[in-house]
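Apart from one protein chain that is not included, each protein chain of the complex appears where it belongs.
Labels for the chains are A, B, C, D and E, by order of writing; each one numbers its residues from 1.
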Amino acid sequence: MARALYPGSFDPVTNGHLDIIRRAAALFGHLRVAVFANPDKTGLLAPAERVALLREVLADDRRVTVDLGEGLVVRYAEREGFDVLVRGLRLPSDYEFEYPLALMNRHVSATGIETVFLPTRAEWSFVSSSLVRDLARHGASLAGLVPPAVERALREKWGGTPRRGAD
Amino acid sequence: MARALYPGSFDPVTNGHLDIIRRAAALFGHLRVAVFANPDKTGLLAPAERVALLREVLADDRRVTVDLGEGLVVRYAEREGFDVLVRGLRLPSDYEFEYPLALMNRHVSATGIETVFLPTRAEWSFVSSSLVRDLARHGASLAGLVPPAVERALREKWGGTPRRGAD
Amino acid sequence: MARALYPGSFDPVTNGHLDIIRRAAALFGHLRVAVFANPDKTGLLAPAERVALLREVLADDRRVTVDLGEGLVVRYAEREGFDVLVRGLRLPSDYEFEYPLALMNRHVSATGIETVFLPTRAEWSFVSSSLVRDLARHGASLAGLVPPAVERALREKWGGTPRRGAD
Amino acid sequence: MARALYPGSFDPVTNGHLDIIRRAAALFGHLRVAVFANPDKTGLLAPAERVALLREVLADDRRVTVDLGEGLVVRYAEREGFDVLVRGLRLPSDYEFEYPLALMNRHVSATGIETVFLPTRAEWSFVSSSLVRDLARHGASLAGLVPPAVERALREKWGGTPRRGAD
Amino acid sequence: MARALYPGSFDPVTNGHLDIIRRAAALFGHLRVAVFANPDKTGLLAPAERVALLREVLADDRRVTVDLGEGLVVRYAEREGFDVLVRGLRLPSDYEFEYPLALMNRHVSATGIETVFLPTRAEWSFVSSSLVRDLARHGASLAGLVPPAVERALREKWGGTPRRGAD
Partner (left out) sequence: MARALYPGSFDPVTNGHLDIIRRAAALFGHLRVAVFANPDKTGLLAPAERVALLREVLADDRRVTVDLGEGLVVRYAEREGFDVLVRGLRLPSDYEFEYPLALMNRHVSATGIETVFLPTRAEWSFVSSSLVRDLARHGASLAGLVPPAVERALREKWGGTPRRGAD
């Protein structure tokens, strides 16, 4: 059976990511989540912090393992024995970005790695890590957007109050 | 493990469909292909002909079964015990059409049926059944667009010559 | 203050339409909803039935009036003294359809009629009258997609059972 | 030098089409405009009427010839010795429709026919034959959207008054 | 009646922005324009200069007030008592960017703030602050793209000649 990898920057992991993770884990029976940080950008959280938060919020799900990726996603996937990459899709602009990447990954892969896309649930369709980072930097509540552990971690870092609409 | 269904109108099946079928069968270990005809449209081929052609071109692949669907896709999937629908994506307009459908199928499903999308290979990204039908009606060659059995069947119906560029 | 008109085919009115109606009525203090049927298409419901259902589900909202439109939307708007058309937007393909229409309506209008777009709430972003019609024709439950009065009316017409996931 | 063909349905020709025609004629030194009618649709104007109107409005431009096309565009182009198809683009949805068609035309062509796209000027970006047909059927003014000869021809057919905003 | 806020970076204000401002002011009877600068980017003009230019070009319009915003747009709007955000839309990619933002603003707002979109007039559909900045940096004429006061201010800063096509 296909072994599935969900690569991403997860800065931070959102409720939308979590939904994709649990649904992909159910589809494939197992899922590896791997954090790949863009070396050209300073993120909100260090890559190791992102891994730690993912492990904390996914601690109850034995189908999921979390790792810190490195280098090209496709090389990591080949080295670790994955057959398929998982990516979530919200609006069509996501697909415009992901489609060439999926074809390129297959082209450069020695094993013909596949990409499958899962459609994000409607209720998370507007949630992105970049909008969440923007809220966090202004100390706004992140309730309903990220898991509580993530909100706590960001609040310690950036301040702000926990109650939505009252911050 | 997830049981996968690839619903479509397949009027006719193209090389792009075949590519999605073989890749999805490899991912899930098995694939059911089901022909759902739009009752409001007169197709090029009768639904039973489409099923027969799919069975002919997929005869060598034991992971794949072909069926004639009926009614709502999501009800067929529930009744037959499928967990996930497979759809191929070419340009973003495909995704604009498929995204609401995937969310709606999940909404009306008692079992929370999933949809996964596979990106079409670059070389088939411009091939659609509707463009193929248009060529077939004008007797043009379909070489490289559909399996030979499909080209033969359409030529018997519509005439035209087999050689590309010479029709 | 601007007088606002929400034109549409409403075949049938969905929960997504209702959300746009109530939000537009709050923004402008008043809203006229007008049913314009496409003369080239046979709808699911007759235009007068659509008006009756809209009136029933909006009976409690004194800011909203419902009418049967006729002819060009822009002429109806001028004749009845409206300054602005309201339209809901879901995916970008909605906007691709609506943008030229808005510019054309302004061009042919003697009074320079405006169009304002409201973004559909995430939870209704996948709901369209055409997907609802497809479910209704197959007797599927419409719970959560349309107001109860609309579901009752369609069930009387098309049969099917009221419980979601059990039809 | 490349010989250029501008195929279309031109039902009716609009100011947007005319702009593309004059710019393409300047680029290539010559342009053939060919009317291809969709046999599955009843148009507003008969194909021969469309050709006659194109000839009338383009009578002053010696670089342009007008013809009634037939069959597949790509076969017509090969038979008549054209190397390149010209198409105008407005919104991205135009390109989503045209891109697969351009690749398909090249694929089925014995001579590797090219397609070049010209971007529509901003002022005509919302003008389409289908919106013009809709206005014409309701007797609205078409001033600024089509050449005067086309407006006259449609008014004789459908009635309506010539003044914008007063019809 | 709804109180409307038009937030943006306005670096610099263009004729497209001005058109949206005047139309939104007419729709709502009043409009607040607020400059929010992206703290991560060095702009062409300092935020205070953008405010000064907006005030200069809008001095004749008593319905419009201009302010320097700060922090999250949604918090500014709540604090100042606005009910609705106004945004202009050009191509669909604008909407892809704005749609998640509108849903997010509503989500984090204690008062359920709305966003309404106005379609940009065709003649300004290609004008953006970023393309204007690029022209300004090369000393090209900005005639027809920005108000004369803005062109003067940028020319003092960047040089270049005022005549189009002759710079």
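Simple rule for what comes next: a residue touches a chain if its C-beta (ideal position, glycine included) is under 8 Å from a C-beta of that chain, and two chains touch if they have at least 3 such contacts.
Fair warning: this is a prediction, and the values are worked out from it, not measured in the lab.
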item: Chains in view touching the one left out; value: A, B, D, E
item: Per the touch definition above, residue among E:29, E:71 or E:144 touching the missing chain; value: E:144
item: Residue, one of A:26, A:52, A:103 or A:149, that touches the chain absent here; value: A:103
item: Contact residue for the chain not shown (choose from D:52, D:116 or D:143); value: D:116
item: Contacts of chain D with the absent chain, listed as residue ranges; value: 1-2, 23, 26-29, 83-84, 89, 92-93, 95-96, 98-99, 102-103, 106, 114-119, 121-122
item: In chain E, positions touching the absent partner; value: 90-93, 125-128, 131, 134-135, 138, 140-141, 144-145, 164-166
item: Contacts of chain B with the absent chain, listed as residue ranges; value: 91-93, 122-126
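Just so we're on the same page, only the chains that are shown with their structure count from here on.
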item: Cα superposition of chain C on its sequence copy chain D - rotation in ° rounded to nearest 5; value: 120
item: Innermost chain, where centres are averages of C-alpha coordinates; value: C
item: Option in A-C, A-B or B-C whose residue-number contact pairs overlap B-D by over half; value: B-C
item: Inter-chain centre distance, chain C versus chain E - centres from mean C-alpha coordinates, in Å; value: 31
item: Interchain centroid distance [CA atoms averaged], chain A/chain D, Å; value: 47
item: Chain E residues counted as touching two or more neighbouring chains; value: 92-93, 96, 99, 103, 122
